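The complex is shown incomplete by one protein chain, all other protein chains being positioned as in the whole.
Each chain carries a letter (A and B) given by its place in the written order, and its residues are counted from 1.
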Amino acid sequence: MKQYLDVTDIENLPKLIDEAIALKKNPFAFETLGKHKTIGLLFFNSSLRTRLSTQKAAMQLGMHCMVMNFTSEAWTIEFEDGTVMDGGTSEHIKEAAAVVSQYCDIIAVRAFPTLTDKEKDQSEFVLNNFKKYASVPIINMESATAHPLQALADAITIMELKQTQKPKVVLSWAPHPKALPHAVANSFTKMMQKMDVDFVITHPEGYELDPEVTKKTPIMHNQKEAFKDADFIYVKNWSNFKDYGKVLNQDKSWTITNEQMSVTNNGKFMHCLPVRRNMIVADEVLDSEQSIVIQQANNRTFSAQVVLKNILEELEK
Amino acid sequence: MKQYLDVTDIENLPKLIDEAIALKKNPFAFETLGKHKTIGLLFFNSSLRTRLSTQKAAMQLGMHCMVMNFTSEAWTIEFEDGTVMDGGTSEHIKEAAAVVSQYCDIIAVRAFPTLTDKEKDQSEFVLNNFKKYASVPIINMESATAHPLQALADAITIMELKQTQKPKVVLSWAPHPKALPHAVANSFTKMMQKMDVDFVITHPEGYELDPEVTKKTPIMHNQKEAFKDADFIYVKNWSNFKDYGKVLNQDKSWTITNEQMSVTNNGKFMHCLPVRRNMIVADEVLDSEQSIVIQQANNRTFSAQVVLKNILEELEK
Partner (left out) sequence: MKQYLDVTDIENLPKLIDEAIALKKNPFAFETLGKHKTIGLLFFNSSLRTRLSTQKAAMQLGMHCMVMNFTSEAWTIEFEDGTVMDGGTSEHIKEAAAVVSQYCDIIAVRAFPTLTDKEKDQSEFVLNNFKKYASVPIINMESATAHPLQALADAITIMELKQTQKPKVVLSWAPHPKALPHAVANSFTKMMQKMDVDFVITHPEGYELDPEVTKKTPIMHNQKEAFKDADFIYVKNWSNFKDYGKVLNQDKSWTITNEQMSVTNNGKFMHCLPVRRNMIVADEVLDSEQSIVIQQANNRTFSAQVVLKNILEELEK
């Protein structure tokens, strides 16, 4: 693995998941692989799980980890080419990415979308500029349109807990008071398309995700019908994609309650977290045994660790 | 030791102090004890001594340390049960504590009181919610009502420097322009009650601490009389407890000067720091040989280290 910008960078998913599950059993099996290697974690946005799990993963591989809150601790970055930098930005991404590459063997970046400038967000201008100007492998810790470390943790979780050969997995939209990105929904969709699962998306009409992501995945506007006999219910809010970044719907009949779960096949409840209780999901579901969100969060460590392990092995070649 | 939320978690104080003093002589004696173990330091408030000394202590035990400024780097936390989270908070403490427990073997938390909502503060809603929902041991790095790592460092310092079997120790209030918590005063009081010392509290009338903390400890409103023949003068401001969180008194006759110290038994001056010069204490005292505040701050490392050591040993059982 040469980078991990998107789930499309995965060459062999079943093998990767097996490796991750092996690492979970023996987290320090490769603790000399990362010796004398440094990873830089660059944050343009808040993070809890991603930050801690990636640090933990790096540590378990013997790597040295440097964390930087880019916006508050470093300089404001210019991403446009050819600009006369006489305004608010102090450093161009060309220099920033090239310089950090001098100090780090791998760079991991988190940068959320604007949710106001669709074209800019879809171009992944932060992540792709890091990719373009860095001289070391880049890992996506959630970008404008993708969260592949989360999707890999989700895949690991489903493989660990599935009871049937080909489980039914439903991705459901749920209401939220603020405009949220499409990254998690996109990457989860792409990941499910790579797996041997019966995958369905359900959301209110008009809340379609990027059609280049959903492709031929069935989309249903009747949540209850979609949930029927489902083994895994993956819930996430996203803002409108067509009327970009808008919150057009907060319909709480889409909030996941015991009633919704009752038609599933004793389905497991999944969410990437952080989750707003009693907006996205009722306490009764999140606090029940059907909820596997904590195991899912735990798998973030092994998702990050297996990606780091594969990139380190590639670096050694 | 299974946790360290309060000084009441100490099972055998003399033994713990002896261990701490032994660690001070040989800080790396247990540097393999924490191998492959991770501590998460979660800060809801500013910290200098606590942050650095706990990191140092963890490092000396071979632990891996992850520091997070929870309010600025992670998500705003909801502490109330049953809330519809449609406002400013993004993640419930139930998930946050359970998730961090996936990545850390020990969690240390700093969260100051509101000083406006007495009931909420007295309930220790942040610390106790972490305790309730985490699955790993919790260490208190100063909570709404307690600062037991500071109190343990204070106990170590007094044991190191006392000249008599049963020294006289005075806790004195001193003026300060802003409302300060009761945590340090509470924990110091509880610690002195556990030790073989002659302990007295002095403060202006109406500035009584929580009576459930002070219990039968003698309280004097005449500072000079209280200081007579004292071996250790421990100074701290706290805001009013009855008229909760108010600054009703800034009487600078309570500021510690040479005059106050003159009636002591060549008493040592102690303060947890940070200290406001010429408000809490005059330069002439803080810069004198009687001041032991720097040694006291140094003992923060061994206070944290002995607590970590005991918790790690418990984890190994």
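Observations
Assume a residue touches a chain if its C-beta (ideal position, glycine included) is under 8 Å from a C-beta of that chain, and two chains touch if they have at least 3 such contacts.
Keep in mind the model is a prediction, meaning the values are calculated, not measured.
Across the entire complex, the residue among B:55, B:189 or B:223 in touch with the chain not shown is B:55.
Contact with the chain not shown here comes from a single listed residue; of A:86, A:289 or A:316, that residue is A:86.
Residues 27-28, 43, 46-49, 51-53, 55-56, 59-60, 69, 72, 177, 273-279, 283, 286-287, 293-294, 297-298, 301 are the ones on chain B that touch the missing chain.
For chain A, the list of residues touching the undisplayed chain reads 36, 38, 40, 64, 66, 68, 72-75, 78, 81-87, 89-92, 94-96, 98-100, 102-104.
The working rule: only the chains that are shown with their structure count from here on.
Our note on geometry: chain A versus chain B, Cα centroid distance of 39 Å, whole angstroms.
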